[in-house]
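With one protein chain held back, the other chains of the complex are shown just where they sit.
So, chain A:
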Amino acid sequence: MRIFLLLLAFAVSGCAPQPDTVLRGDPLDVMFLQMMLPHHEQGVSMVALAKDRASDEELRMLAAAIESTQVTEIATMKDWLTSWGEPLTAPPDSHAGHGGIRRTKPEEIARLRALRGAEFDRRLLNVLIAHQDDAVQMARWEAGSGAHEDVKDLAGRIEKSRGAQIDMMKRFLGRT
């Protein structure tokens, strides 16, 4: 069935014949999930730091809600990949040709870990705005060009919720 879907996706999208065609459809779903999984996990590890470090009450509340919702999304994304018989991670750099996705470096997590209070708040807000802005980029592509409705719906919700989170975080930054 999956092979059939794959062939169908290529046939419908016309992806097969030329090398200069933009990735879309079924293979894009898989790539999107494999790229978003580690991105989500990094996001979770950053917002988890807020619990003991953030001084702003609203930021702590937002961080906890982001952590909880992304953990749930991670489980959903893993379930899809597993049920399709796809590995959860792609070989390193294999998606770079299609734009790749930024990973927040471990050094940044270490910098955050060392901060407390207002300094932590500012740095987390700026890093998280950048991180979620990257997620919006990827989600927008999947929502527009993916194949599976469930995956596209998730991408659409990621695009909307991360955009709204960024607006909230810019508001928080304005008062730090």
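FYI, a contact is a pair of C-beta atoms (placed from the backbone, for glycine too) under 8 Å apart; a residue touches a chain by one contact, two chains touch by 3 or more; residues count from 1.
Everything that follows uses one rule, which is that contacts and distances are computed from a predicted model.
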Per UniProt, the name of the complex member that is left out, chosen from "Nickel import system permease protein NikB", "Dihydroorotase", "Tryptophan synthase beta chain" or "Carbohydrate-binding protein with CBM5 and CBM33 domain": "Carbohydrate-binding protein with CBM5 and CBM33 domain"
Chain A, residues in touch with the chain not shown (by the definition above): 2-3, 6-7, 10, 15-17, 19-23, 27, 30-31, 34, 58, 61-62, 64-65, 68-69, 71-72, 86-87, 90-91, 93-100, 102, 104-105, 108, 122-123, 125-127, 129-131, 133-134, 137-138, 140-141, 144-145, 156-168, 170-171, 174-175
